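Notes follow once the structure below has been shown.
All protein chains but one are shown in place.
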Amino acid sequence: MPDFEFFLQQLSNGLTRGSIYALIALGYTMVYGVMKLINFAHGELFALGAYLGYTLLVVFGLGGSLGPPLAIGLSIIMVVGLVSLAGYLLERVAYRPLRSSDRLAAVVSALGASIFLQNAIMLQWGAQYRAFGADLLPNVVFHIGGFNLPLVRVLVFVAAVAVMAALHVFVHRTRLGLAIRAAAIDQGAAKLMGVDVQKVIILVFIIGPALGGLAGLLVGVYYGQINFNMGQLYGLKAFTAAIVGGIGNITGAMVGGLLLGLLEALGEGYISVIWKDAITFLVLILILVFRPTGLLKERVAEKL
Amino acid sequence: MSFASASRRKSFGSALTVAAVFVFACLPFLLGHLAGSSAPYWLDVLNTVGLYAILALSLNIILGHAGLFHMGHAAFFAVGAYVSAILNLTFDWPIMATIPAAALAAGLLAGLVAWPVVHLSGDYLLIVTIGIVEIVRIALTNDIFGLTGGPNGLVGISRPEIMGFRLTRPQHFFYLIWGLVAVSVLLFDWLERSRFGRALKYIREDVVAAESMGVNTNKYKILAFVIGAAWAGLAGTVYASRMRTISPESFNFTESVFLFIIVILGGRGNQKGVLLGSFLVMGLPEIFRGFENKRLLVFGAALVIMMIFRPGGLLPARSPGYKLPEPYRSRYKRLPDLSSGGVFNGAGSRANGPNASASEGFASGQAAAPSSGSGESSDSSKVISVDVGQDLVK
Partner (left out) sequence: MRSLFCSCLLLAAVLLAVPSVRADEPVKIGVMAPVTGDWASEGQDMVKVVEILAAEVNASGGINGVPVEIEVADDGGTPKTAALAAQKLVTSGVIAVVGTYGSSVTEASQDIYDEAGVIQVATGSTKISLTGKGLPRFFRTCPRDDEQAKVLAANVQKLGFSKVALVHDNTSYAKGLAEETREIFKNSGITEVYYDAINPADRDFTVSLTRIKAADPDVIVFTGYYPQVSLILRQKRDLDFDVPIIGGDATNNTALIENAGKEAASGYMFVSPPALADMNTESAKNLMATFQSKHNAQPSSVWAVLAGDAFLVLVEAMKAAGPDPEKMTEWLKTSLTDYQGLSGPIAFDEHGDRIGEVYRLYEVSADGVFVLQ
């Protein structure tokens, strides 16, 4: 295969992976921005999205009865709704009682919630890998020279980018978005300016998990195979992406996610498959060594 | 509180400690009668608890005392275990003789990786340490230098031998491991009181203030990493000789997370808390075996509930600063407690109201105003820090 086509192939692999990491990373970064809390259970909400999608599309058979576009559209709406609800409940049960406590207490609570959710998924849906059914979407592949581009891959990428664009507009162009940004900068000051911080917190705990759940559904549809501990690895990678992009920064999460996906694909394609994750982490650590608050976060003086 | 009652309380406390240690030392015999034939199992559970207690105590230096968010302790544990195993298997060193090498290697690695990254703040440091544990695990799996045995790991590590006595049974390891726990407690207690320990506390409470007092914060942070890691390396030797087989999956990210949970859940900066945390985090999943495949579900829920009811950890740390000499105690006790006054509470997560009251009960014979120890410092403790900060100025 000519070098350029090989490169294009890796590029497309990287962008698809990266767009999914970016979607999940957004959930981490939004919650962090407002709450200064790393929501370690976010990966599990992502997995929950995948399993709810499985239940709707495969167990209830929406995929067969409604036809792919309608079924997937409907399940996206329901998955996003249900995972948001789960996110809200998580905030209510595991984080709100700890809001005025030490930050690390909330981290451990989040880790506990993550262990709980992962095992709840295992008990509910079983420990086996679950299949989405291979023929949910028509198997169309575009060929450009030796370079292959399956339609599903394009759709996943487009969906992820569209959602991120919408979120960007929401955060930067609406009043609610303004409230989110204000609360992220300084909760106390935002309160004084009349921002209902409580509402903002609930809002980010709805939007973040919704994006994670959507990513879970996309992974299910795209790869066709899900398992109960899938949230762990995706969560860790997306969290890394969020940090490297500059945690709390929404554009940073998108950039971080795409960068991570590309690094992985290119590392795998040109250097080594088995060293890929080590290389990726090494590059990310180096980025942080030279830009200690991530790629896009402004360098602020340390708070005194 | 009067002087007399304080000292009586103190002697009662130390008597209690002596009694607890004594009963604990008798456990292998007691368990034999209480638990009958399942005694070796419970001893082995206690051994696991003890091993994680050693690891958590060493992590406590970094996470609890220096306040550095470190979620990659399994990396140093792994290096210790592998160095011991390789020296034992390839070069025929007796396993106990590998301890210095294991500790040195782990400490060296910690120094090397900590040096460029300790300046990172909070969560950024967290991800770097997670990255390190992943890199170490991948390197071990990929058989780095052709020494680590790849995914198979290393098999057939010798049992430890102390003065000709070979340790094989759980009760033998019980005394080795819990002996080391006792050594760790004493060592880290001494460190905590030393110049080094106080420096770490200033760093945790307020890096900028510590820096401006002339404390070389980076030096102390790296030292904390090196000391904590070296001790984790030692725990690695013990682990390798107890399991006799090690493989990369024993040192993954999840292990680091569990150690992190132990320290925070128990009460970071407080050795008793860390010990209690080890019992809960390593012991509960064993106790929950009756729930079969629901045991981790129950454990996860238990973690959330415990954190909600004890947000500062089960046994929150003693107040920062140091113990004032007796005559000063009562005087400082009367200082207004600014930290729980509400006025100074920052927004949301920065506040430490409920915490302060939670830790007050524990800190009642002590001077400084309680604080959650989350990088937040109460004004009165700052005043005290100024007095003692002087001896750290270079």
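For clarity, chains are labelled A and B in written order, and residue numbers in each chain start from 1.
Throughout what follows, contacts are C-beta pairs under 8 Å (C-beta built on N, C-alpha and C of every residue); 3 or more make two chains touch, one makes a residue touch a chain.
Keep in mind the model is a prediction, meaning the values are calculated, not measured.
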Task = Would you mind spotting which of B:144, B:187, B:243 or B:284 touches the chain that isn't drawn?
result = B:243
Message = Out of A:127, A:166 or A:185, which residue would touch the omitted chain in the full complex?
response = A:127
Remark   = Touching the hidden chain, out of B:67, B:107, B:170 or B:197, is B:170
Query = What is the set of subunit A residues that contact the non-displayed chain in the whole complex?
reply = 1, 6, 9-10, 13, 16-17, 119, 122, 126-129, 131, 133-135, 139, 141, 143, 148, 150, 152-153, 219, 223-225, 227-230, 233, 265, 268-269, 273-274, 276-277
Remark   = Where subunit B meets the left-out chain, the residues are 11-12, 15-16, 18-19, 22-23, 26, 29-30, 32-34, 36-42, 44-45, 48, 141-142, 150-153, 155, 168, 170, 243-247, 249-250, 286, 289, 292-293, 295-296
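As a convention for this text, only the chains that are shown with their structure count from here on.
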Request  = Report, in whole Å, the distance between the mean C-alpha point of subunit A and the mean C-alpha point of subunit B.
outcome  = 32
Ask   = In the complex of these two chains, what residues of subunit B are touching subunit A?
value = 69, 116-117, 119-121, 123-124, 126-128, 130-132, 134-135, 138-139, 141-142, 207-208, 253, 257, 260-261, 264-265, 268, 293-294, 296-297, 299-304, 307-308, 311-313, 345-349, 351-355, 372-374
Note = Listed in rising order, the residues of subunit A that touch subunit B in the complex are 32, 35-38, 93-94, 97-109, 111-120, 122-123, 186-191, 197, 236, 239-240, 243-244, 247, 274-275, 277-278, 281-282, 284-285, 288-289, 292-294, 302, 304
